[in-house]
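Comments concern the structure below.
Here the complex is missing a single protein chain, while all its other protein chains stay put.
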Amino acid sequence: MSTFVAVLWKDLLCEWRNHERLSAMVVFSLLLVVIFHFALPESSAPASRTYAPGLLWAAYVFAALLGHNRAFAAELENDALSGLALAPVDRGWIFLGKAAANFLVLAAVQFLTAAAFALAFELELAAHALPFAGIAALGALGLSCLGTLFAAVAVRTRFRDVLLPLLLFPLAIPLLAAAVHATAAILAGRGVPPASLHLLLVVDAVYAIVSFLSFEYVLDE
Amino acid sequence: MTAPSPTLPLRRTLRICGALLLALAAAFAFCVWRAPEDATQGVIQKIFYLHVPLAFSAYLGFFLTALFGALFLWRGDERSDRLAAAAAEVGVLFCSLVLITGPIWAKGTWGRFWSWDARLTLTLLLWLIYVGYLLLRSFAEGGDRAARFAAVYGIAGIAVIPLNYFAIELSRGSLHPENLERGSLGAGMGLPFALGVVTSLVCFLFLLCLRIQVTALRRAEEQRLYASDA
Partner (left out) sequence: MLGENGAGKSTLLRILAGLVRPTSGSVAIEGSVLERRTARRRIGYSGHANLLYPTLTARENLCFAGRLYNVANPHERAAELLAEYGLSATAERPVAKLSRGTAQRLALARSLVHDPRILLLDEPFTGLDLNGAQALMQRLRRLRADGRAVIFVTHEIDRATALADAALVLQKGRALLMSAPPQRSDLEAVLGQPVGSAA
């Protein structure tokens, strides 16, 4: 447990000292908002508002991708990853610490991106802030678990930047589908649909368990 | 350096399998040819006899990949890993064939190659996971590392595939109301279908053994080269 706190604190401290990761993710998200605006014919028309939930989550997934790649790149710099592998602890806790740090960074980016989206697509996010925040958090949780696990895998292969999305995307589809479905329903004023909420919870549980147990094998050389 | 003995027992298995496969394939082809044409879909419906059995093997393939991957992580024996890799390679072949025969059938029946039909989409996602697995194996350097990473991915993949089913349900409900009707098997269709499934599974087994044999031969060659180098 103390390992979890130590790793989480260390990651946040590193992020605080050198927030190039956070800045990159935020700037990237803003760029995506602009690109999406130009990609859709008229972004303020009601028709394109139906696409907004999907685009928002696409933006979240891309931002998560960026963040996770960077998170482990830092560990490789002085082979600090071996330092973690040497620790006489259950590696699942190391995983949780890193995933939690990634979650917090992603959550911050989610908040800023949502604000940008609300502005760009004239969404009424503020009115549904709480349920949306809940869904966003659950989605970020799943993305962080899966992303942390596979970033650790991808970072020690060739073409690490290319491999992470290839590994992550197919596995993230259930999370994406549930999150988009829920977000669309929330923005339409229908509240959180139980079907997508349940799927989201199950998906998060599956991701978390698989990642926690597999990390042991991933840290070995 | 001793030559690996796995090729010898596999050679016998391969011969038996191969003979069985030929017989089954012949019987299967005959049955399909003689099977009654579907009233609504016409002769194109006969692709169904190929499409669904191939899908069986495709899903079996990934299940084996995940299973042997888990065994490898648990026991650390290379043999499990080689089986996992072979199952993935053969499985992705079958999966690709499913994705080819599906749209052909769809075009013949519905006039459109792709319409995000639930089952075909699920198979597409399976295919993407397969490809991710194989890319991971090839990009990871070091035999043991590649094996371990791939095993982890295989396990994650098998956990996610059932979840994908629900995901597709969710997304279909709101955006794509269509669904390709797969009618129940009519009279005279049971035999070719059953034969198709058996043929497909035997074919999978045959190719799996072949792939393992190739791996074994390759390793024997490598060891021979290394021994002469030292």
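In this document, chain identifiers A and B correspond to the written order of the chains, with residue numbering beginning at 1 in each.
Methods note: a contact is a pair of C-beta atoms (placed from the backbone, for glycine too) under 8 Å apart; a residue touches a chain by one contact, two chains touch by 3 or more.
Worth saying up front: this structure is predicted, and the values here are computed from it rather than measured.
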In the complete complex, the chain left out here touches which of the visible ones?
A, B
By the document's definition of touch, the residue of A:80, A:133 or A:213 touching the omitted chain is A:80
Pick from A:124, A:161 or A:220: which residue touches the chain that isn't shown?
A:220
Options A:3, A:48, A:69 or A:211, residue touching the unrepresented chain:
A:3
Mind listing the chain B residues that contact the chain we can't see here?
76, 144, 230
Going by the touch rule given at the top, which residues of chain A touch the chain that is not shown?
2-3, 5-6, 10, 13-14, 17-18, 74, 77-80, 82-90, 220-221
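The working rule: only the chains that are shown with their structure count from here on.
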How many Å are there between the centre of chain A and the centre of chain B, using C-alpha atoms for each centre?
32
Report the residues of chain A in contact with chain B in the complex, numbered from low to high.
146, 149-150, 153, 156-159, 163, 166-167, 169-171, 173-174, 176-178, 180-181, 184, 195-196, 199, 202-203, 206, 210-211, 214, 217-218, 220-221
Per the touch rule, the chain B residues reaching chain A in their complex are 73, 125, 128-129, 131-132, 135-136, 139-142, 144-145, 148-149, 151-153, 155-157, 159-160, 163-164, 166-168, 170-171, 174
